[in-house]
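Below is one structure; the comments refer to it alone.
Only one protein chain is missing; all other protein chains are in place.
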Amino acid sequence: MATTHERVEEQRGLQTPGGGEHHRSLRQDVWRQFKKHKGAVVGLFLLGVIVFATIFGPMLYGIDPYAVDTSIANAPPSAEHPFGTDQLGRDLVARVLIGGRISLAVGFAAMLFGLILGSAIGVLSGFFRKLDGPLMRITDLFLALPILPLLLVIIMLWREPLRRTFGEELGIFLLVVFVIGVTSWMQTARVVRGDVLSLKEEEFVLAANSIGTRRRNVIMRHILPNTMSPIMVSAALGVAVAIITESALSFLGLGFPASFPTWGRLLFDGTNYLQLSPMRSIVPGVLISLTVMSVNYIGDGLRDALDPRLRSN
Amino acid sequence: MKKTRLLALLAVLAMVVAACGGTGEETTTTAVTGDDEATTTTSDDTTETTEAPTAGGAGEGGNLLLLQWQAVSQVNAYLSTGTKDLLAGSLVLEPLAEYDPTGAVVPALAAEIPTVENGGISEDLTQITWTLQDGIVWSDGSPLTADDVVFTWEYCSDEATGCQAAGNFVDIVSVEAVDDLTVTVTFEGAKPFPFVAFTGYSSPILQRAQFADCVGEAAVGCTEENFSPVGTGPYMVTEMRPEDTVLYEVNPNYRGFAEGRPFFGTVEIKGGGDAEATARSVLEIGEADYAWNLQVAPEILTPMEAAGIGSIAVNFTSSVEAIRVNQTDPDADPPSEYQGDPREPTGGTNPYFYDNPDLIRALSMAINREELNAVGYGVTGEPTCTFWPVGEEATTTFDWCLTQDVEGANAILDDLGYEDTDGDGIRETPDGLPLEWDYVTSTNAVRQSFQDLIAVYWEQIGVATNMSNEDAGLFFDGTCASDACIWKFFAPLQMYTNSSVGPDAATYFADYQCSAIPTSANSWGGGNIERHCTEEFDSTYEELSVTPLDDPGRIDLIHALQDDVLATSVIPLVNRGTVSAFANTIQGVGDLNGWDSEYWNVEDWTRSE
Partner (left out) sequence: MGRYIVRRTLFAIPTLIVISLIIFAILDLAPGDPTSQLPLTIPAEVRERIRESLGLNDPFLVKWLKWMQLMFINEPLNAIDGIFGTCIGDCENRARIISWSSRAPAMDIIWQRLPQTMWVLGVAFVLGIVIAIPVGVYSAYKQYSWFDNAGTFVTMVGFSVPVFFTGILAILVFSVWLGWFPSFYTTTHVVDWTSWDSIWFQFEQMVMPVTVLSLFNAAALSRFTRASVLDNLNEDYVRTARSKGLRENKVVTTHVMRNSMIPVVTLIALQVPGIFAGAIITETIFRINGLGQLLIISIGQSDVPMVQTLTFMFAFLIVLFNLVADVTYGVMDPRIRYD
């Protein structure tokens, strides 16, 4: 994998020597290429709709997702409650909308956290020879950790203290974001490191070094912008992985508590009601799948758009 | 038609379609509902014999498939990690006496139940003498003797064994074999209800010959013995897969074998999945004969029964879901803490609840228990106003609680002078303290529903609650490693279910003595979690603990104890039944046993097609 990538980077390095003007045209170029990927465009549109709905939906929809009314418990879909209600008579549409906020927030926050961590480690170990050894050993070590079992155990362990410190909602949120982020940065770090290693030998970096540019500036101005393409692809995949992981944790009963309707949790709670009200598991299940699929398509589109060989085709 | 579709689906594999798994035989035989058995007395001298199984010898009834979603960890009752293991053990190991579904003590290995009249229990209630049935042999053919009973005591009371039933033996001074069939148990003091040790599925008899080298430290290493104990019961373990499956076959040395019992030749206890899935297997798909402990929401469980393949069986004992009211002040420093004289908590008494029966009465009155039960338990629960809701021991003093009365509750609070002075919808005490409390329970869908509903009821009487839930693992964590555990009770209100292990109310109520209050000094050990501490309770309990079982005044004492606790410290909500499901083809189960193993009479179970 790494070898292919490095080869790609060599070519791209020649094409885009990281200048301001060039950068702009690159961005337009990428967008033009991205638009050609139908799946990616549909994915972007769908994700946009889902994000919009979860941000503004709860305000527009007007039914309290936590309002209990046992007289309408387990109601089938109707005009009033398009997806029906749960065992406490809470409206499923309202719960799915508010739950989506949490699921998406977890996905994006965990991705950002993992991405920053991964990019930082990748850049540091690619740029500084001394750090390379230890950082890559740590990366290998993390890659060798059995992630899901450890996630389960860590959540069991830290749920309680964090909840006490940050409150129920924020505590669990931080924990889930942290554990997903801290266990998903390794691929990014490896890819970024490979990129940095080849970029370091490029003429424009050598030039910057030779005129005495500070290392920090070399990294920020010359190296980082040029590693953006693998980082962006990792970002898209990272969101998908984070959303799936969060729902898997919730599904195993070890993620968010029952009072916290993430999509994974709604699906988990709904499984027992599959026959009585199938919408309860189908709706969140479909939403998780759609979101992940949109994000994956976007990732695909980005990869194609950022691949100079495909772009020149 | 089914076969063709299957073939179409699997054509690639071109496999011969053998008989498809048996699904949905439409049998209309009814089963397992409670028949009209009269309450058994303790003087029955033989194990009850129901209708003899269909002609033919023991073990000819094929396989009995029992589903326990919590899988069995091991078969030795004394090292068990929960009811799931005790159940698995009860097919093999037997105690001297068992509890029947009504809670009465009936003989198992003993010839009869000792009483003061028949001389089995000494006049001063400190000694009990058991006589074993003659001619009982272990599954390996060797005879059962009184020495095995003595050994069982030695085994469990050795501290290093880590015996979970050690509490059953704690006040025993000695267990002595008088002769091969007679054994005498001596207690520290008077023991009006001596049927704890060697009674019920949590303290069966082990064979000395097999376990002699497994006492103390060595107990843990005896995997083979713990997985396949030699017993006197109807079955023997043939294969044990921990946390998965236990396979049994009939014990040819079982005392009922000649009369054709047990009916089933093999038994399989299959673990895994969850309660809902196992219920479905028995009630809807018809894959199994029995499913255990179906804590499933009523709206899911009840429709499953409509498939007509199986039926739900419920037994009510004393598993009462209740709100526990902290008598100490959790906001004080140190919180909820009693040290030294229990009547003088260092942290102070609770400013709202301590000795304030009217407030508790108002809070209890505002609750609609019918609705709670309908939402959470349906047919598997019953609204209750006491924490001992079974038999004549149940107090009726608080039965007004069965009807919700918001106006009445408001009136009581008005009379107390609790008014909403600042117009925020929440009443304040005359001292200006708002009626607003944290209300904690474990993370569980039904409990969260209860919290939600109760918050709404209490809102109507100007009481606010801050609901929170704790992970069950921490909430019920016996080490109290976190502050969330129920024994620390660092909150004003918490909700959970407690239940008595045995059918004796007096034993259960020992937990409400002042001396049983958990404190940091006793490492939070003690059952008096509410910190209920009154002179009256302690003195009444003293009296009860020397009153013989047949004393007519005993019931009044038991009522008085309940009333004392219920006035200030416990708001009972729902009596939760033990729920299981049986295939309609299974016959002879009788009432579901909530006090002992649900397999207590498995030798009488048969199948009719």
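Here are a few things to note about the model shown:
Each chain carries a letter (A and B) given by its place in the written order, and its residues are counted from 1.
Here is the rule we go by: a residue touches a chain if its C-beta (ideal position, glycine included) is under 8 Å from a C-beta of that chain, and two chains touch if they have at least 3 such contacts.
Everything numeric in this text was worked out from a predicted model, so none of it was measured.
The omitted chain makes contact with just one of the residues A:123, A:292 or A:305: A:292. Although one chain is not drawn, the whole complex shows that of B:285, B:374 or B:426 it is B:285 that touches it.
Screening A:143, A:207 or A:220 against the full complex identifies A:143 as the residue touching the chain left out. What subunit B contributes to its contact with the hidden chain is residues 2, 6, 10, 13, 15-21, 23-24, 71, 73-74, 79, 81-83, 159-164, 166-167, 170, 217, 219-223, 226-227, 239, 241-245, 247, 268, 270-273, 277, 280-281, 284-285, 287, 473-474, 476-479, 481-482, 486, 498-501, 508, 511, 518, 522-527. The set of subunit A residues touching the chain not shown comprises 1, 4, 39, 140-141, 143-150, 152-154, 156-157, 160, 240, 244, 247-248, 251-252, 254, 267, 271, 274-275, 278, 281-282, 285, 288-290, 292-293, 296-297, 300, 309.
Here is the rule we go by: only the chains that are shown with their structure count from here on.
For the pair subunit A and subunit B, the distance between C-alpha centroids works out to 46 Å. The residues of subunit A lying in touch with subunit B in their complex are 68, 70, 73-74, 87-88, 156, 159-160, 164, 168, 257-259, 269, 271-273, 275-276.
The touching residues of subunit B, counted against subunit A in their complex, run 274, 276, 296-297, 299-300, 303, 371, 374-375, 443-445, 448-449, 452-453, 456, 468-471, 473-474, 482-484.
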